[in-house]
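These notes are about the structure you will find just below.
Only one protein chain is missing; all other protein chains are in place.
Take a look at subunit A:
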Amino acid sequence: MSFVERLSQVHLDILKEVGNIGAGNAATALSQLLNRTINLEIPTVQVATYDEMVELAGGSDHVVAAVYIRIEGEAPGNMFFVLPPEQVSYFVQLMTGDSTITFEEPPYSEMGISAFLEMGNILSGSYLSALSDFTRLNLQPSVPSASIDMAGAILTMGLIELSQVSDHVIVIDTILEEENSDRGKIRGHFFLLPDPDSFEKIFQALGVNVDE
């Protein structure tokens, strides 16, 4: 049986805390960047099939804007920051003060993409540094890369390592929400997908046995 199917409730709770600490720090960074109050929901940790995971982001051909970061260091993995395109338009307009930038229709402005990447950079950096402090593992983000495309096409990129081992993924999903938004409830997701071997390292770093 693969490691993914052996996880106990204790392990899932620890991963939930990992998501909480990382995304909490990232939400603070985003609040400061945009000068808006950003809240986060309690993270969920799920053992999901590939299709179920993509469903979390709205479904395979649902269009999303995403920043992808490869995590390098002692516990490598993948991280995605996924938002509806109209939400990115709004964030980037706030950041740049340029209200002509939108991500709903191509072609996308280069300035806009670069602002979105910078946002991804700041968020993933704060997520990872919190994670790194918590676990005392050395973790560094790669240079971020952005894409506006189908959720299935984007997220399967993060499954390549894991899919060699298991038909299930452990996805640590945290939902961000803007407070007092007059634009309705618009949600963003942080997906953290550690590589298969990284789980053991994370648990060990936190003093928990894998076979507990």
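One rule holds in what follows: a residue touches a chain if its C-beta (ideal position, glycine included) is under 8 Å from a C-beta of that chain, and two chains touch if they have at least 3 such contacts; residues count from 1.
In the analysis below, contacts and distances are computed from a predicted model.
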Undisplayed chain, where the name is taken from the UniProt record, one of "ABC transmembrane type-1 domain-containing protein", "Sigma-70 family RNA polymerase sigma factor", "Carbon-monoxide dehydrogenase small subunit" or "Probable chemoreceptor glutamine deamidase CheD": "Probable chemoreceptor glutamine deamidase CheD"
Considering the whole complex, which of A:Val47, A:Met157 or A:Leu206 touches the chain not shown? A:Met157
Among A:Leu12, A:Val47, A:Val165 or A:Leu206, contact with the omitted chain is made only by A:Val165
Please output the residues of subunit A touching the missing chain, sorted low to high. 1-2, 49-51, 54, 59-61, 63, 68, 70, 106, 142-143, 145, 147-154, 156-157, 159-161, 163-167, 196
